[in-house]
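My questions will all concern the structure given below.
Omission of a single protein chain aside, the complex is shown with its protein chains in their original locations.
To keep things simple, chains are lettered A, B, C and D as they appear, and every chain counts its residues starting from 1.
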Amino acid sequence: MLETPAGPPGGTPAPERAHVTIRGLSKRFNNVVIYDKFDFDIPRGTLISVFGPNGCGKSTLINMIAGLIPVDEGEILFDGKKLSEIKFGYVFQNYREALFPWLRAIDNIEYPLKVMQVPNVERRARSEKLIANLGVKIDLKRYPYEMSGGQQQLVSIMRALIVEPEILFLDEPFSALDYEMTLFMREQLQRVFQETGTTTVLVSHDLEEAVYLADRVLLLSRHPALVADYVRYDDARPRTDATLSEPEFIRVKAHCLDVFQREVRKG
Amino acid sequence: MLETPAGPPGGTPAPERAHVTIRGLSKRFNNVVIYDKFDFDIPRGTLISVFGPNGCGKSTLINMIAGLIPVDEGEILFDGKKLSEIKFGYVFQNYREALFPWLRAIDNIEYPLKVMQVPNVERRARSEKLIANLGVKIDLKRYPYEMSGGQQQLVSIMRALIVEPEILFLDEPFSALDYEMTLFMREQLQRVFQETGTTTVLVSHDLEEAVYLADRVLLLSRHPALVADYVRYDDARPRTDATLSEPEFIRVKAHCLDVFQREVRKG
Amino acid sequence: MKRFDPLLPIIGVVGLIVIWSFAVWGQVVDPVLLPSPTKTFWALWKGMNGGALGFDFLKTVQRTAISILIAAAIALPLGIVLGSSERLYRSVEFVIDFFRSTPASAMFPLFLVLFGVGDKTKISVAAFGAMLVILFNVAYGVMNARKTRLLAAKVMGASRLRVLTDVMLLESLPQTFIGLRNGVSLALVIIVVAEMFIGSTDGLGHRVFEAQQLFEMPDMYAAIFAAGALGYGFNLLFLLVERRFVHWSGK
Amino acid sequence: MKRFDPLLPIIGVVGLIVIWSFAVWGQVVDPVLLPSPTKTFWALWKGMNGGALGFDFLKTVQRTAISILIAAAIALPLGIVLGSSERLYRSVEFVIDFFRSTPASAMFPLFLVLFGVGDKTKISVAAFGAMLVILFNVAYGVMNARKTRLLAAKVMGASRLRVLTDVMLLESLPQTFIGLRNGVSLALVIIVVAEMFIGSTDGLGHRVFEAQQLFEMPDMYAAIFAAGALGYGFNLLFLLVERRFVHWSGK
Partner (left out) sequence: AAQDKVKVGVFPVASTLPYFVALDRGFFKETNIEVETIRLIGGPPNVAAMISNQIDAAAVLVTIEGMNANLKKPGVAMYISLNSQNKTYQMEQFVVRKGFEAKTLKDLKGAKIMSAPGPANVTMAKAALAAAGLKEGDYTIDQLDMGQHVNAMVAGTFDAGYTLEPNASTMRKMGVATTLEAGVIAHYVLGNPEADAYVGGGALTSEFIKTRPDVAKRFTAAWAKAVDFINKNPKEARQHLLKNTFTPPDVVDTVPMIKYVMAKDLTAKDKQVYQKFIDFSVTTGTLPEKIDVTKYLQTF
């Protein structure tokens, strides 16, 4: 475990109170064990990056936390709240299928507000603010199936950001975005996180991105998924391009890569 | 245009004979002009990387070349052959929907051979060879919908590679693969290309990858898509990790990024 | 070519008439039993222009329209609710398949007693039959809906009801329209049969029955043709509505 | 809970019988017209155990099975071909919707002339009716198929025929099963109606008609119940086959 001196003094730092507590989680798919008595905490107000090989169970994990697929055994607790009381933001890995093809892009983005019964005018206002914030220039009057892959993913991200979710799940959210857009959305995510402190779980195959955005990087091993390492990266935000060349960043990144490669080659 | 001294002597190099010739191509979607009198050649036996902002028309272009969506105007010629005579390999950007959910992964991979009426035994032999070659360890007896996103994409790539296609289209083929797998598949692609010399079009948002693999990088601008630049990168294959730090590579990459950013900021 | 697409159905009509003409011309069937298309269309023309057929036609349109409205009003919400839980659907499947497979005409006496001797009986039998078909299709549309979208709505905090109306309803729309089109054809068939066999003083079924009794074959086929064309018309109506609203199917 | 899932249909049966009992008990309908479930099941039991009903039941099963086989054999390939080209389908849509909307009973005279009074007429009318419904569903299944998969097959060099059999056929399977289930119910209804109205000496329709003429209401409802249960049985059969083969729907 990498301990950085940047933590606030006085034992456990304040944001360390667990927002999500996972205990004894087990999950099988047709006799293939994905999780076996898995324990894990997501501290409130942190951004956790999840990094691991294909098929190790990253999507499965956040799907189980969000209550989208049932667990076989074990429990997932939300700091006293019930699952149904929690508002999630979620960018699905298969963003294409998660958008509603009968709604125009703009209505897809505003849909979570509609669910929350926000009045029409306010909905429009908030989506316009978001669009302005992100500097989105694409025509959002179109239907999802009339958009390119990257545009669809962008819509999907906007749909997750328009509400102030209590927990935000991002499952490879930038995989289809172009170079410029990826960098830009990273910054946006950083800004949103800084402003709201929303507990966030980010799945990414880009290690630089994973470390750059994270408070902690969860490294998973292949089946059954185990915590290979849970690495802290405590650099102050906002992090910038300069961060990428700081020795601490490079060290953490290299360490993560080491662990990952060791795990992958083991399997 | 960047001219490198690595080209063979004697004027136009031999592999420069156009395999695909695009002339006066126009395409509109509901009055939005995507291509307007677009001219472009894909030389035989080269690997072209296409790099451009989201929604500029990359997928649309290769879909039109493969005859999957109709062109509004203009013509696409295949060096004397008819479209129907050409065997394409194709990894779709939406690989999830392009797999057949009623076939197990292995049967999805072998399907192109079935189309070519390769006998059962040989099909199995070839797929086993491919699996061994790629060192794939996942269980291919499963159905696509029982696999993780990256596993599905891997199956999709394998399906494109199992035949020896005349032209290979790869639309962001590694977007869902993990770090290790992405590197590995890049090498595989390079090897396949070196061995077979298949004309290949690769769409990628990873500039390093695009340049690393390419003979030429096609840089597209936003609507209507224009050739912003058509950059040559002639380093000998196999290229290795060391290539990434060669000055020529760094120069080409930097140049591409420049052009791209200029184009994006223009729009 | 696209310009001529609205004319495509004409091909079907013409094809039908050509086969019919050949059957008549080749005496495959006694001409008394199967009159020529010309004779039939003459009967149709006369009947529709001031003849009784026009009135009967309107009566049948009206009855069918009412019954399909009732059927849809019941079947759409019920189908969505049933379809949203596979176990719920399986528990009532017996009843649905049961009644879908019993001839409505065998049910006439029962409905006669429940709804009286007037139009109500015919309309309710037809509505009942159509309702089952629509219900079946809607429920299936909901059950086969793509799971990812349901999950997306669920995770955004949509209530069960919201998921029903905002996602399941729309996901099942293509299937629902198939159900509606099946349903309206069935309703029309039942209305015509009821007009024939329970008895009625108007409607296309009455006209078919009367022509049959009087052995006026051109009149009978004119009435049958009117019924078939009406069925196509209703189907076309739903098709146009579907085209207008369900733009995303297959995408 | 899952263990009890096969028992779910029982709920529907029980529900039906409870409502029926209440209707009888509350005298909603004159008991002569709607006998009690006990009386009916007694008649059913007697009829099936050595009575004529058992034989009639088997006859109807046989006719329905033959007609659905014929219907499927024609409608499946034809539906896929028609569905594969929307313009082709639109051009014959009139004929399909036309005949779907004309009561099969109005077609009896024509079929009677073509096929005689024997089983052939009944089976062919039923096959015709079921064929149209299956055709309609299969064609729609193909038309609404996800385009990406068709394109994937096309780009791999699959011939038109291959795309039809390898992709469209499978893409339309969920819809095809809906069509088959609709079709088998319709075939059963038509067979029963034909047994009622065109000469027959056996079959459930014959039994219903005879019981109706003799006002043997328990016998009549027993025969109707047998027909409904048979319909459910056929539907269940298709459902099980579907479950076995179409594992991917909604995924």
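The rule is simple: a residue touches a chain if its C-beta (ideal position, glycine included) is under 8 Å from a C-beta of that chain, and two chains touch if they have at least 3 such contacts.
Quantities reported herein were computed from a predicted structural model and do not represent experimental measurements.
**Student:** If I'm reading the header right, one chain is hidden. Which shown chains does it touch across the whole complex?
**Tutor:** Those shown chains that the absent chain touches are C, D.
**Student:** Using the touch definition from the top, which of C:L44, C:I80 or C:M196 touches the missing chain?
**Tutor:** With C:L44, C:I80 or C:M196 as choices, the missing chain is touched by C:M196.
**Student:** Out of C:F209, C:F234 or C:W248, point to the residue that touches the absent chain in the complete complex.
**Tutor:** Per the contact definition at the top, the residue touching the missing chain is C:F209.
**Student:** Residue-wise, where is subunit C in contact with the chain that is not depicted?
**Tutor:** Against the missing chain, subunit C presents residues 29-30, 32-33, 108-109, 112-113, 116-118, 196-201, 209-210, 212-216.
**Student:** Applying the definition given at the start, please give the residues of subunit D touching the unseen chain.
**Tutor:** On the subunit D side, contact with the omitted chain comes from 29-30, 32-33, 108-109, 112-113, 116-117, 197-201, 209-210, 212-217.
By definition in this document, only the chains that are shown with their structure count from here on.
**Student:** CA centre of subunit A versus CA centre of subunit D: separation in Å?
**Tutor:** 50
**Student:** Where in subunit C do residues touch two or more other chains at once?
**Tutor:** Each of 146, 251 in subunit C touches at least two other chains.
**Student:** Mind pulling the subunit A residues that touch 2 or more other chains?
**Tutor:** Residues 94, 97 of subunit A touch two or more partner chains.
**Student:** If we use the touch criterion from the header, which chain pairs count as touching?
**Tutor:** Here the touching chain pairs work out to A-B, A-C, B-D, C-D.
**Student:** Applying the document's contact rule, which stretches of subunit B touch subunit D when the two form their complex?
**Tutor:** Against subunit D, the touching part of subunit B is residues 63, 66-68, 87-88, 90, 92, 94, 97-102, 111-112, 115-116, 143, 145, 159, 163.
**Student:** What residues on subunit D touch subunit B, complex-wise?
**Tutor:** Where subunit D meets subunit B, its residues are 146, 148-149, 151-159, 162, 166-167, 170, 173, 246-248, 251.
**Student:** Residues of subunit B touching subunit A in their complex?
**Tutor:** 29-30, 32, 51-55, 58-60, 93-94, 96-97, 137-139, 146-151, 154, 172, 175-182, 205-207, 257, 260-261, 264, 267
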